[in-house]
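Presented below is the structure to which this report refers.
Every protein chain except one is present and positioned as in the full complex.
Chain IDs A and B follow the sequence of writing; residue 1 opens each chain.
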Amino acid sequence: MENQNIKNTQKQFIEYANNSMDKISANDTPRVKQLRQDALKRFIDNGFPTKKMEKWRNSRMIECVNEDFNIDRIENKKHDFCCVIRELDTEAISLTNGKFAEEEQLKVLENGIVIGSTRKAMQEYPELFEKYFGTCNINDNNGFYDINTALWQDGFFIYAPKNTVGEKPIQIIKIIDEENNPFIQTRNLIIVESNAQLQIIDCDDSIKEQSSFVNSYTEIFIGENAQLENYKLQNLNDNSSLLNTNTAKQLANSRLQTHTISFNGGKIRNNIHVDIDGEGAECNIYGLYLVDKTQHVDNQLKVNHNVPNCNSNEKFKGILDNEATAVFNGHVHVAPNAQKTIAYQNNSNIILTDKAKINTLPFLEIYADDVKCSHGSSIGQLDQEAMFYMQQRGISKENARMLLMYAFAAEISNNIGIDALRERIDDMIKRRLKGELSSCENCVFQCNTPKEYDFKIDLSKI
Amino acid sequence: MDSNPNENIIEKVTNKEYEFGFVTDIETDFAPKGLNEDIIRLISAKKEEPEWLLEFRLKAYRHWLTIKQPTWAHLNIPPIDYQDIIYYAAPKKRKELQSLDEVDPELLDTFNKLGISLDEQKRLSGVAVDAVMDSTSVKTTFQDTLSKHGIIFMSFSEAVKQYPDLVKKYLGTVVPYTDNFFAALNSAVFSDGSFCYIPKGVRCPLELSTYFRINAANTGQFERTLIVAEEGAYVSYMEGCTAPQRDENQLHAAIVEIIAETDAEVKYSTVQNWYPGDKDGKGGIYNFVTKRGICRGDRSKISWTQVETGSAITWKYPSCILKGDDTTAEFYSVAVTNNYQQADTGTKMIHLGKNSRSTIISKGISAGYSQNSYRGLVRIAPNASNCRNFSQCDSLLLGDKCGAHTWPYIQCNNDTAILEHEATTSKISEDQLFYCNQRGIDTEKAIGLIVNGYAKDVLNKLPMEFAVEAQKLLSITLEGSVG
Partner (left out) sequence: MLFEIKNLHVSVGGKEILKGFNLSVNEGEIHAIMGPNGTGKSTLAAAITGRDGYEITEGEIWFKGKNIMEMSPADRANEGIFLSFQYPVEIPGVSIQNFMRTAINAKREYQGLPNMPMPEFIKMMKEKQAMVEITAKLQNRYVNVGFSGGEKKKNEIFQMAMLEPQLAILDETDSGLDIDALRIVANGVNQLHRDDNAFIVITHYQRLLDYIVPDFVHVMYDGRIVKSGDKSLALELEEKGYEWIKDTIL
């Protein structure tokens, strides 16, 4: 039954592709055009992934693929918004339903950093597209990737040329504002050339309760000695599905730090793939998920140590309430000769009910001997010793719980390099734990009609 | 100063010969090559089996035909032609054996060479042995002592004849023939193995031991072990194995089932030393084994300890189903791979009962060009409250051409569980080697010492007699290798 459904959806996509490919690829560079055709061929052969595939066995994303997707009738809107994060001064751009407004031009900042639409960038910087686009390795080549590559129409483009340093963090606000079950694709490209430094805040928000499916794919290139901090904040409604794939390539002595913070959203899957291709590089991949109700968060990480002398650090933490489910699959691959690799991987979870579920698969695959690789995973409750210690100091049980839970989550937020953002996230963690986080506080529209989200991590269950 | 003295040592290690590679020249009774229903009927007939067992085999065979060999393990398994294997081979018997004197002297000699004396007088007291050569049990020792306690310990075929009801009651209840490809194959063609039954309240006074030996060429070995510990019973069981050195690969697909009733305890120890192939990866045993125990009654306990040094390819996950409340399961493993050996081994701990506890300690050691994976599942069922699991999976790499991998699967469906998993990968530190060197211990000896120390937590769990053998085996397999 389910299979038939997916097959039908697949057919719809193929039909749509056959009808619209000429229009979609009208302004493509030769490379992009070729990639579209190859990807479509693969999609026709393989379709969407199935639960039988190892990487999708525990994922609930496939359940979200349905026949009623609105693929082609998605409105192109322009929204005014303001970000409510106090004292956070960013260079902001926004996409509604996966697209920039038609008339919006690429912004070239004073220091030469370019931000804006992928579609526009492909026309203005074709040489960059020929060089970078579609060249990242993908952990798990699958139908979602193929359909994105075949049919993408827009997304965000960030280009930091050699030696440029971003003065302000760049904020990308992606809003879903479409009624009838849109299937939204964004194709994004981040290029940080050698010695450049950049901070990016990437926000996924929805302003309506309607269901949606976002299939986003971001390629990230980090040149020699370059640094990138990438913060992904995921706050979508309960009926949304977000499939977010980030693949990064790091050159020598570069540094990548990513935070994937999932508070709200129906079903989320993050595929994060990092290829470390230059010596002396470092990557820190952090994640935090605080989920309840029937939320599902699936984090799939792959770090490939392809060269010697690099460090990687993966740390994901989660709290699960109600019937929420989560998957963590970390995978560190150390290639032969990638000696002196230091890789650490950790996934810790707290489960609050016997309906919540966690699947954790911390994999190590190691082909070099002079390495320090370790992983740990834990599933459990709050430290009873600590609970008692605090109560003995006169702290109420509730407050003690709150403090410990906050401390559990703050281990991730502490690493956020933008002060205002860290404070904001800390605040959101606290409210999320108290059940006070409302949709309006996430929302970038200041419409003054507060509507409380019914999200509450129930700490009394611990 | 010699900048890299270790290279010679690796050379030495990889050249180490397999000790048990001899072939015994004994008359063997073979079934024709290949697998079909007639072969299964032939095996069943040879063993004079009851109808229900033949039916069991045929059902398993028909199921096997519908499934494919699993590919998910981190193993590179060359295609196996299942029609090119002899599914039944047994040393020809002249008549029923009444005493040791009647055993073929060649056979006795074989087991003596392996250090397994079937002569009770010469045996260390306290161990009863069932010796299995190719497909058939050769001799089970200490029958008298055991029967005094009501313990049944005999070859599987013999048990089918003498205790058909018991066998029928338990066979396939822990590992159903539908479990996996190799389990289905085994269920269809298994030829012999050991059956062990400890009655209520009996503490088995001897260590029980089965010794498996593959001798005949082109044959598969498909033995089946079934251990039942009734309420309050205790038994410690040991399994050893070797095979001759041959250029072609041989298939070994065994099943072990353990049932522990209320308050029962079963300790199962294995030292697996099947022929691993030569230093170029030629030949060796494919060891595709399904081992599982069920802690069926409350407070029961099952403990697996394995030292895996042999086989060209190992695919093996001794598992426990913790069905009763307050049950305990343990898995202690040392897996050593050298040359072109491949191992994908670990365990499954399925927690169904409340307050059930499991411990996993796995020590992988890879050398040469080998690939060594730990793969383990810990699952906590929704109603299994207050469960605990602790897993420690360490890998030691000796040399930069080998691989060490860890594939844990942790599935938690209950909020009161506490699960911890830790894993580290390392090599022997230069500091440790130098410290030993400075005390006059050369590098080769130092590595043996350090590796044995590294595996100590597991070796300590082995019965005394096995521990000594295992320690020697570790040092021999790896004598002096380091990267």
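In this text, a residue touches a chain if its C-beta (ideal position, glycine included) is under 8 Å from a C-beta of that chain, and two chains touch if they have at least 3 such contacts.
If you're wondering where the values come from, they're calculated on a predicted model, not measured in any experiment.
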{"item": "Which displayed chains the unshown chain touches", "value": "B"}
{"item": "Selected residue (touches chain absent from view) among B:51, B:81, B:144 or B:431", "value": "B:431"}
{"item": "Contacts of chain B with the absent chain, listed as residue ranges", "value": "1-3, 5, 429-432, 434-443, 445, 449-450, 452-457"}
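In this text, only the chains that are shown with their structure count from here on.
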{"item": "Centre-of-Cα separation between chain B and chain A, whole angstrom", "value": "44"}
{"item": "Complex contacts: residues of chain B adjacent to chain A", "value": "72, 74, 382-383, 385, 395, 397-427, 483"}
{"item": "Complex interface listing, chain A residues touching chain B", "value": "54, 336-337, 339, 349, 351-381, 461"}
